[in-house]
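Of the protein chains in this complex, one is absent; all others appear in place.
Here the chain labels run A, B and C in written order, and each chain numbers its own residues starting at 1.
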Amino acid sequence: MTFNLEIDGQIRQVEIDPADPPGQWRIRIDGEEVEADAHLIRPGVMSLIIAGQSHRLVLDAHPTEPALHAGPQRIPYRVEDPRSLRSRRRHAGSASPLPVRASMPGRIVRLLVEKGEVVAAHQGVIVVEAMKMQNELKSPKNGRVAEIRVSPGDTVAAGDILAIID
Amino acid sequence: MTFNLEIDGQIRQVEIDPADPPGQWRIRIDGEEVEADAHLIRPGVMSLIIAGQSHRLVLDAHPTEPALHAGPQRIPYRVEDPRSLRSRRRHAGSASPLPVRASMPGRIVRLLVEKGEVVAAHQGVIVVEAMKMQNELKSPKNGRVAEIRVSPGDTVAAGDILAIID
Amino acid sequence: MFRKILIANRGEIALRILRACRELGISTVAVYSDADRAAPHVLEADEAYRLGPPPAPESYLRGDLILDIARRTAANAIHPGYGFLSENADFAQACEDAAIRFIGPRPSAMRILGSKTNARQAADEAGMPRTPGCVHGLASPEEALDVAAAIGYPVMLKAAAGGGGKGMRAVLRAEDLPSAFASASSEAERAFGSGEVYLEKLIERPRHIEIQLLADENGHCVSLGERECSVQRRHQKVLEEAPSAVVDEDLRRRMGEAAVRLALSAGYTNAGTVEFLLDGDRNFYFLEMNTRLQVEHPVTELVTGHDLVHLQIRIAQGEPLPFAQRDIHLRGHAIECRIYAEDPGNNFMPSPGRITRLLQPGGPGIREDSGIYEGWVVPVDYDPMLSKLIAYAPTRALAIARMLRALDEYVIGGIRTNLDLFRQILRDPDFRAAGIDTGYLDRLLAASSPDQVNPASSAPAIAAVAIFEATKNASNGSAAALPSSASAWKTAARREGIGGTDWTPRRP
Partner (left out) sequence: MFRKILIANRGEIALRILRACRELGISTVAVYSDADRAAPHVLEADEAYRLGPPPAPESYLRGDLILDIARRTAANAIHPGYGFLSENADFAQACEDAAIRFIGPRPSAMRILGSKTNARQAADEAGMPRTPGCVHGLASPEEALDVAAAIGYPVMLKAAAGGGGKGMRAVLRAEDLPSAFASASSEAERAFGSGEVYLEKLIERPRHIEIQLLADENGHCVSLGERECSVQRRHQKVLEEAPSAVVDEDLRRRMGEAAVRLALSAGYTNAGTVEFLLDGDRNFYFLEMNTRLQVEHPVTELVTGHDLVHLQIRIAQGEPLPFAQRDIHLRGHAIECRIYAEDPGNNFMPSPGRITRLLQPGGPGIREDSGIYEGWVVPVDYDPMLSKLIAYAPTRALAIARMLRALDEYVIGGIRTNLDLFRQILRDPDFRAAGIDTGYLDRLLAASSPDQVNPASSAPAIAAVAIFEATKNASNGSAAALPSSASAWKTAARREGIGGTDWTPRRP
């Protein structure tokens, strides 16, 4: 099995094959081989031993951002469909459109950009209020606002796509 | 939904219907009506409020004996197929055959009865050894040994049927 | 003796009180809003009754409904916990009128000490040092200017009915005072239903030190030592410890005696806390009194060895305190972290939602007072506190090390929490040297970059994602399953045969 993994802003190519006995895996990360011994403690909690080092890894089933707890660290990641990645690589320089999603339920307070506007990565795009606190949602990339799907006063659910940055 | 429940040596007829709003149930136990408000805490763990009394009930998924933890009590139970019960009631006085099962993995040490022998409920039938301790398996009912499926020296798994009492 | 107590609260404190009742052989009545039907305090109580919809004014603040349930269930007493109705003298009075014991001080004492201006007058009468400033509400901006001129700038405007930073303004110069007065007053009006504000001298870089009191109904009052609560974010406590690293025996005795004097002068009974500011020269100034159990009471329990909720109940039953001041000895050091559903990386936005994964710490010296479980959905309607994690050890340094160990064992998935914030505090050299004041945490947060760079993702994390992906469909049989404890056992059992095991019955 081969797939691409977006983790900490980097894209890594990962190849994985089960080995013997059960629980042993051969994994290549960008070509570099790792032998891992994995046991499940309970659903989503894995004991992993790599070259004698013992690790506890816990899947964080966050609704919008899958992540892994590795020791004290919470590491967000995204598993990419190999095809979409290939197509992205082909059109190098013009990355695919990315959504701005609500990270929690709330109400739209105001829009900070307009459709067609050029935005920088991490620039504020939309302000959402929940539990009497305001939260500025940021652009995931440098690009142009392709679409805005909400207006001030709308209520939104966690994970809703509020805008698309092209 | 109607079924029969064997619990603490008694057989109770239980009828259950969902009520409104979700979580409310109307339950008749041998004709006596109970209104229950049930919420799931996590799989197998239920919060039940009946007439203001709050109960924590936990399913004990034991391999051979389903049971419920109700407060500090562990209550074994068996849900009966309505048909088999009806047939049992029709032939009142001659209950159906019951198995003697291994309650844990072990090795057969000796047989205390022979095929055809008359046995009383709770009479020792077969001795099993595990972890250097011996365990006497008892007859589930008054009856006759219809079948013995093991011999001394055999190893058995938890839940295996070792004999049938008719 | 009480036979039955109604617990008019939710979350960890409801569960904590419920456990105390059970230990004393008292049965318990829980109340809940619709958001809390599946909450731990409902699950563990003997009886449980619905109050209403999730918003607190329609549920946990409905004193009328709560009293009605107490009457119907024949509860002898109501424990209000903290927050909600705990400092509401009218509710305490209604309980008294209904012949149901309110577990806390009498309404009269609550009225004196619950208002900050009244409490400042009581402090004066008890001969207790307080911050310079007024002891009555300010009638006008002009009066505020006069008082400020007399005590000197910088000054602090505060709401008389307030707390938690609401209606509070630091004012450095006279020209800023009139507008600060207006905004503080209107904020106080909105938050507490009273616009009364007063003014006191601003103590620079103070430590927040508070004294725990217990007073029985026979006029016997003891101090159970201090807690240091200087680690605050925007005037809200985040981490507390006992004892304080800067309070010695002499200062502890003097603060304790002052606090006891104040309580006795107001006829105070039950548990209460007197809050002080401590300046750089270790002068202490009365700040306010909290007429209830505090969130941070466990650190005092760990260093004194006493159970404050047991004692609250016993005092309310009319029992005398079972110890005298000379019997109170502090031992070891305790630290509490308030674990919140909030995102420190995103301006501390609350992060309600479903807890999809929960691994809780344990072992020596770790106590967790928690109100959550795996699968619990943190409601949007209340304070987002999930749990209080408390570490106890012989010394402050070991308590810090133990807390860090426990934090590393703790995993909360599905929502964001402030677990990382505590790692940052506990590793900070200033905190470790006890160089803290009430501005400490805000400075620490301002200094640390909000967008922390993650360390390079490591091979174990990538390998784990890969294995989780490769075994995702294992339950359908379509892919290799990950072996677990059960498979190891099966393999071993098959190989060994059951008779060949070497279990030795001796237990050391």
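To be clear about the criterion, a contact is a pair of C-beta atoms (placed from the backbone, for glycine too) under 8 Å apart; a residue touches a chain by one contact, two chains touch by 3 or more.
Predicted model only: the values in this text are computed from it and were never measured.
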The one residue from A:41, A:61, A:79 or A:161 touching the chain left out of view is A:41
Which one, C:193, C:364 or C:429, makes contact with the chain that was left out? C:364
Residues from chain C at the interface with the omitted partner, ascending: 15-16, 19-20, 22-25, 34-39, 44, 53-57, 82-83, 86, 163-166, 191, 236-237, 290, 292, 294-295, 298, 301, 305-307, 309-310, 329, 331-332, 338, 350, 354, 360, 362-370, 375-377, 379-385, 393-394, 398, 401-402, 405, 408-409, 483-486, 488-489, 491-493, 495-496, 498, 500-508
Residues of chain A touching the missing chain are 23, 37, 39-42, 47, 49, 52-54, 56, 105-107, 129-133, 155
In the full complex, chain B touches the hidden chain through residues 1, 3, 5, 7-8, 10, 12, 14, 16, 18, 22-23, 25, 27, 29, 32, 34, 36, 38-42, 44-46, 48, 50, 53, 55, 57-63, 67-75, 77, 79, 103-105, 122, 130-131, 133, 135, 158
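FYI, only the chains that are shown with their structure count from here on.
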Overall pattern in which the protein chains touch one another (line/ring/star/complete/other): line
Can you list the chain A residues in contact with two or more other chains? none
Would you give the residues of chain C that are in contact with at least 2 other chains, written as numbers and ranges? none
